[in-house]
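A short worksheet on the structure shown next.
Apart from one protein chain that is not included, each protein chain of the complex appears where it belongs.
Which chain is which? They are A and B, in the order written, and residues in each are numbered from 1.
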Amino acid sequence: MTGTLKSVVESLIFVAETPLSLDRLASILEEHERSELRAALEELLADYDQPGRGIALVEVAGGYQFRSRPEHADYLKRLSRTRPPKFGQSSLETLAIIAYRQPITRAEIEYLRGVDCGGILKTLLEKKLIKILGKKDVPGRPLIYGTTREFLELFSLKNLASLPTLKEIQDLAQPPVFEEQGELPLAAVTGEEGTGE
Amino acid sequence: MTGTLKSVVESLIFVAETPLSLDRLASILEEHERSELRAALEELLADYDQPGRGIALVEVAGGYQFRSRPEHADYLKRLSRTRPPKFGQSSLETLAIIAYRQPITRAEIEYLRGVDCGGILKTLLEKKLIKILGKKDVPGRPLIYGTTREFLELFSLKNLASLPTLKEIQDLAQPPVFEEQGELPLAAVTGEEGTGE
Partner (left out) sequence: MTNPPSESANLFNDNHGSGYNVHVGAFEGPLDLLLHLIKKNEVDIYDIPIAAVTRQYLEYLELMKELNLDVAGDFLVMASTLLQIKSRLLLPVQVDEEGGEEEEEDPRAELVRRLIEYQKYKEAAQQLEVLPLLGRDAFVRSSELPELKEQQLVDDTPDVELFELVEAFRRVLASLPVQTFHEVGSEQITIADRINDILSLLQERDSVAFEELFSEGTTRDYLIATFLAVLEICKLKMVKLTQVSSFGTIWITRAVQDAADAHEGEE
């Protein structure tokens, strides 16, 4: 019986978002006496106090919480050493514009996004997801950008032609129309902006 | 020495936000042989397999992760603020078809289910349970879909090979082909039309 209670307490502490206090524990496990809960906690504390454990049960901020052992901090830092590209919305939007409209100049990207993109372009260049394709043959000869092989790898794409089109995604939202579809495909194009929420 | 390595591995798995694969472990702990790491993992798995533990070490989505024991779900629900994931029959059918038949196109899914699946596909994409794998090399180059790591995590699956074996309808003459697949101890569900929700 105690074995089971201990195990329930263990999983509750493990899953809880914040340190779990005895009070909270008692309110979750109403069917048990506080003394039982305290005993289960004591046992757990002893279990996790064994040498060679990688997880510690600590009393913190009025409750109990599992933490990694401080002496392993160096190893844990290595977890974040090789961080893959993590995308914020603005990076993703910029990348999407370049992917779908390449070759494209910075001015064109900024026109579409309505904001300055210099910083994001630099980051994307550093991450090798985009590259400079050359200069555009217009006054000012602005740089033009396109996506890289690494971009394709990131999205597991064979080539640029495998990029899904906007239409293909939008078609998912609408059930196929049986009756009147056949006329001019122009309707599909103008309908594009309409569906935006 | 092994004691320490085991404890480092334990805290790494504990801290990582997604299942930690052996590959990733090996790249973090370069100074150790893979065989050592594997041994440490084996020991840990045995430790956590003891009766009366509230935390389980499970192999899921190609890595290792600590999870609460399913038998404690009722208690843990009292903690959790988020609503548990819930699936309608149509989402589950679509997911099952994609899981077993990937890579698969929308048309193929719809042929198998006999109904339009666009809306469901979009929802599953948004939930990151499926992803676009690219386009199929047939006329029209339709998008092809597959399941994600999140799908494996959600359904507590080690990998795609550990999906429950597909059962043939009735007792067909030929014996089941995938005899050695029996990793998951899941009793086959003999549901009638059991959509009872």
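Brief remarks follow.
We adopt the following convention: contacts are C-beta pairs under 8 Å (C-beta built on N, C-alpha and C of every residue); 3 or more make two chains touch, one makes a residue touch a chain.
These figures come from a predicted structure and were not determined experimentally.
Of the candidate positions B:4, B:102 or B:148, contact with the hidden chain is made by B:148. Hidden from this view is one chain, which touches chain B at 14-19, 21, 23-24, 56, 58, 62-63, 65-70, 73, 76, 80, 82, 84-87, 89-90, 92-93, 95-97, 99-100, 111-116, 125-126, 128, 131-132, 138-141, 148-149, 153-157, 163-164, 166-170, 184, 186, 188-189, 191-195. On the side of chain A, the interface with the absent chain consists of residues 11, 14-19, 65-68, 70, 73, 76-77, 79-87, 89, 92-93, 95-97, 99-100, 111-114, 154-157, 161, 163-170, 175, 178, 181-182, 185-186, 188-190, 192-193, 195-197, using the contact rule stated above.
Keep this in mind: only the chains that are shown with their structure count from here on.
Averaging Cα coordinates per chain places chain A and chain B 19 Å apart.
By the touch criterion given at the top, residues 3-4, 6-12, 14-17, 28-29, 51-55, 66, 68-69, 72, 75-76, 78-79, 81-82, 156-158, 161-162, 164, 168-169, 171-176 of chain A touch chain B in their complex.
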